[in-house]
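With one protein chain withheld, the remaining protein chains of the complex are depicted in position.
Up next is chain A:
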């Protein structure tokens, strides 16, 4: 199969890849951390001791940040970490990621990803035969593999579910999310022909 030169032969921009990954990971953050400041901690705001005549330091609120049981000063608040990345930069990053996989000999394009059963054992046997064993013992860690298809396939999804380093996504999901993180985060990228076509047409520079 001939692949599109403008996509799989795009310049490998390490900096753009970095920006895309940072952006994607920022967007993934939940941001659900929260603390209570001095106005939110329960307790009275009454002056705790008289201003004068006590022979001790002046005190006001009992819930000031320097008190035990007081509020937190400048603590984490609920917030979104989302940032923006221009659509064209996202596309360039995706092209760059695919080109990286291509140049590093980590890209495999297959005719069709068709599994007869939904057994993990069978999928592992196939991967093993091609030396992409996700559980390889001779390496420190097994191969991480991302399989891209046009649609989700029932057998593939079930078979890959319990393999920690094997993930199955669709080309559409990669495009929608600008998903450089997953492409770069797996060693081997396996795509079927349909998925390749989708990525090529969507990512080809206009």
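Here is the rule we use: a contact is a pair of C-beta atoms (placed from the backbone, for glycine too) under 8 Å apart; a residue touches a chain by one contact, two chains touch by 3 or more; residues count from 1.
Here, contacts and distances are computed from a predicted model.
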So which of "Ribosomal protein L18e/L15P", "Signal peptidase complex subunit 3", "NEDD8-activating enzyme E1 regulatory subunit" or "TBC1 domain family member 15" is the UniProt name of the chain that got left out? "Ribosomal protein L18e/L15P"
For the chain not shown, which residue from A:80, A:130 or A:201 touches it across the whole complex? A:130
Chain A residues touching the omitted chain (full complex): 5, 9, 12, 14-15, 17-19, 21, 87, 99-100, 102-105, 107-115, 123, 126, 129-131, 181, 184-185, 187-188, 190
